[in-house]
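My questions will all concern the structure given below.
Of the protein chains in this complex, one is absent; all others appear in place.
== chain A ==
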Amino acid sequence: MVVPSLKLQDLIEEIRGAKTQAQEREVIQKECAHIRASFRDGDPLHRHRQLAKLLYVHMLGYPAHFGQMECLKLIASPRFSDKRMGYLGAMLLLDERQDAHLLITNSIKNDLSQGSQPVQGLALCTLSTVGSAEMCRDLATEVEKLLLQPSPYVRKKAVLTAVHMIRKVPELSNIFLPPCAQLLQERHHGILLGTITLITELCEGSPAALRHFRKVVPQLVEILRTLVTSGYSAEHSISGVSDPFLQVQILRLLRILGRNHEDSSETMNDLLAQVATNTETSRNAGNAVLLETVLTIMDIRSAAGLRVLAVNILGRFLLNSDKNIRYVALTSLLRLVQSDHSAVQRHRSTVVECLQEPDTSLSRRALELSLALVNSSNVRSMTRELQGFLESCPPDLRADCASGILLAAERFAPTKRWHIDTILHVLTTAGTHVRDDAVANLTQLIGGAQELHAYSVCRLYSALAEDISQQPLVQVAAWCIGEYGDLLLEGSCEETEPLQVEEEEVLVLLEKVLQSHMSLPATRGYALTALMKLSTRLRGDNNRIRQVVSIYGSCLDVELQQRAVEYNTLFRKYDHMRAAILEKMPLMERGGPQVDEEAEESKEARLSEAAPVPTEPQASKLLDLLDLLDGTSGDSQHPPLDPSPGGTLVHLLDLPCAPPALAPIPNVKVFEREGLQLNLSFARPSEIPALLLITATATNSSGSDVTHFVCQAAVPKSIQLQLQAPSGDTVPAQGGLPITQLLRILNPNKAPLRLKLRLTYNHFGQSVQEIFEVNNLPLETWQ
C-alpha cells in the first residue's frame, strides 16, 4: 500500500508536536528518509511538496544537500508551481561551489526567453541571487533584451539583475550603460529605483562612467523635485513622504556625481535647499530623506550657507527624542568631524551629554565623537568629562576610553603637571585596560619634569598605598619611589598635602608589592630594583633590604633570581661602588619598549668605562656569551675580542662566518679475494667541485705475491674518467708495498656516480679476472 506523503503543514505540525530536541530530530530524520525514497522513485506529482518540506527542515538546520538535483528537475518542469519551488530551492541550497549550479543556466535561459512574466521574474530573481560569473556572461544578452520589454514587472527585475551582473563581471558594464538613458525616462517607480541603483553601481565602478553620467544631473534633479513637490500620492508614500526610498537613492547618486565637481554641485544647490527645508520631519521616513540630504550637502561643493543649514539639522537631530535619530546623527557627525571640524564643535556639549546614554550603541558613538572633538582649547573640560565617563562606562568601552584619554592628553596637555595628573587618574581608574607603553610614557614624562619629582612621588605613593592591584600604576609607582625615595621622605612637597612617611612604611609597602600574588613578574622586578635603589637613598641601615634581596636569590622566577643575586653581590663585594651604580638616572630617550632596561644597560656601560675593572656580574655575562660562541664555531678562526665591555656587543656581531671545513669522505673497500684487497679513498678539492680524485690501493695479506695486476675502470657516459698510471703491477705477499692508482673523475652535472672495475692479475699461480660494480660509493663522492 502506498503511504501518502505528508503535506508540508502536517510535517510542521508533527515537528511542533515534538517535546524534546531528540524527538524533533527523530521526526525529521524519518521524514527525510521518506523524501529521499520519493526522490529516488522520481515521483513528479509530489516533488514540489517534498522539496518544500526539505526547505523547511533546512531552515531549522538539518542537512538538505540531497535535494539539489531535485531543484533542477523542478525548474525544468513546465508547471508554474514546480518552477516556483525549484527556483526557491536553487536560491536556498545551491551556490557557486556546487556542480548542480551550472546546470540551471540552460533552464534559466529558456525561461528568460520563452517564459511567462512570472516565470521570467523567477528566473531573474534566481540569477541575481546565485548567478556566478560564467552564468552572468552567458546570460547577459538575454537580460539586456528584457530591459526594454513592455512589462514594467519584468523590466524592474531585469535592471536589478544587471546590477548583480556588473558586480560579478565588471566588463558587462559596456552592455548595460547605454540603456540607462532611456530607462531614466520611465515613470514607473520600481524601474526608476532599479535604474538609479544601476547608475550608482556603474559610477562607482569606473571614472569614465562617472563623467558620462554627470550629464544626467539635471534630469535627476527634476525627478527629485517632482517627488518632493507633488501632492500626496497614496501609492508610494510612506507617512506622507512620497517614495522616500527613491528620494534617498537619488540623493545618494547626486552625492557621487557632485563630489569634487563645481558645475554639478551648482545645479543641485537649490533643490537640496528645498528638500532640506520642506521635508516633513515628524516621522522616520522624512528623517531618512533629510539625513541623506544633509550628507549630500556636506559631501559636494555646496554653498557655505547650505553647509551651515546642514550641520544645524544634524544638531537638531541630536536633540530628537527618537534614539534612532540620535544614533544616525552621531554617526554622521563622526563622518564630518574631519572636514568640518569647527561646525561640529558647536555641538560639542550635546555630544558630551550623549555619553551618559544607557544605550551602548549610542554611548560608543558619542565616545568616538568626543575623542575626535578634543582640541587644545577644550582639552581640560573634555578630559574631565571623559574621565567621569571612564569611571562609569561599560567594560567593553573602557579600553577605548582609556587609550583615547591618554592620546588626547599627550597631544594637547597644557602643563606637565596636568598631564601627569591625568595619566595617574586613568591608571587608578582603569589601569588594567591601558596599553603597554603607558608605563614607559609616564616614567619618561616624570623623569623629564624635574620640578615635579617630589609631587609625583608623593601622589604615586598615596595611590600605591591605597591599591596595589593595578599593575601599570604599581610599576610606575615602584620606579618613582625607587628613584626619588629621598624626596618622599623629606615630605617637602608643597603642592599636595604634606605627607609624613617613615622609611619603614616605604619598605613595607614595597615588600607587600613583591609578595602579592596579584603582582606580575615585571612588577616584582620593578619593586626589587626600587628596594635596591632605596638602599642608597634612605639614611637608615640596610639590613632589611639586604635580607629581602638575599631571600629572592633563591626565587623560582629566573629573572628575579638573577637580579637578586646581582644585587647581593653588589652588597657583598662591590659595596664601594653601590652608590655610583644606583645613582639617579639621566633622562631617557623616548621610543621603543624596554626603555628602562636599555637605559640601565647603557648607564652601567658608561659607569664601567669610567672604572678600570668591569663589574663582575656584567663580566660574567659577557664571558658566558663568549663561551657559547667558542663552542659552536669549533676550529673556525675569529679575531680576538676587544676587552672593553661597551664595544664587545659590536664585536660579537661582527664575527666573520667561517665556512665549515669539508668533512673527509670515508674510505671504501670494494674488493677482497684471498687476501688481496682493493680500497678506494676519495678526495674532492674545494676549488673544483666537479672533480673527484679516487686513489685505488691494492694490498696483499696473503702468502703469495700478486703479479701483473691491472685495474681498469668505467663510468657512465655523462662523467669523464681519467686513469693515471699505477705505481706498479706487483703486490708482494705478507703486506708488501701496495699498488696505488689515481683515478680522476669529472662530474660537473652531479650525476649519480657509478663505477665498474675490471681487475686482472695472477695469484697463487692462477690468472684471475674480476669485473664488478662498486655499490657502496658514498654520496659525498658525487653530490
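FYI, contacts are C-beta pairs under 8 Å (C-beta built on N, C-alpha and C of every residue); 3 or more make two chains touch, one makes a residue touch a chain; residues count from 1.
We take it that contacts and distances are computed from a predicted model.
You can't see one chain of this complex, but its UniProt record names it "Adaptor related protein complex 3 subunit sigma 2", from the set "Trafficking protein particle complex subunit 6B", "Complex I intermediate-associated protein 30, mitochondrial", "Adaptor related protein complex 3 subunit sigma 2" or "Gamma-soluble NSF attachment protein". For the chain left out of this panel, the touching residue among A:H189, A:H433 or A:R524 is A:H189. Residue-wise, the contact with the chain that is not shown comes from A:I238, picked out of A:I238, A:L334, A:A449 or A:M585. Considering A:I104, A:A285, A:M532 or A:L676, the position touching the chain not shown turns out to be A:A285 (whole complex).
Considering A:G61, A:P150, A:P207 or A:G765, the position touching the chain not shown turns out to be A:G61 (whole complex). Interface with the hidden chain, as seen from chain A, comprises residues 8-9, 12, 16, 45, 52, 55-56, 59-61, 63, 79-81, 84-85, 88, 92, 95-96, 116, 118, 121, 124-125, 128-129, 153, 156-157, 160-161, 163-164, 189-190, 193-194, 197, 235-236, 238, 243-245, 248, 252, 284-285, 287-288, 291-292, 323-328, 331, 358-359, 361-362.
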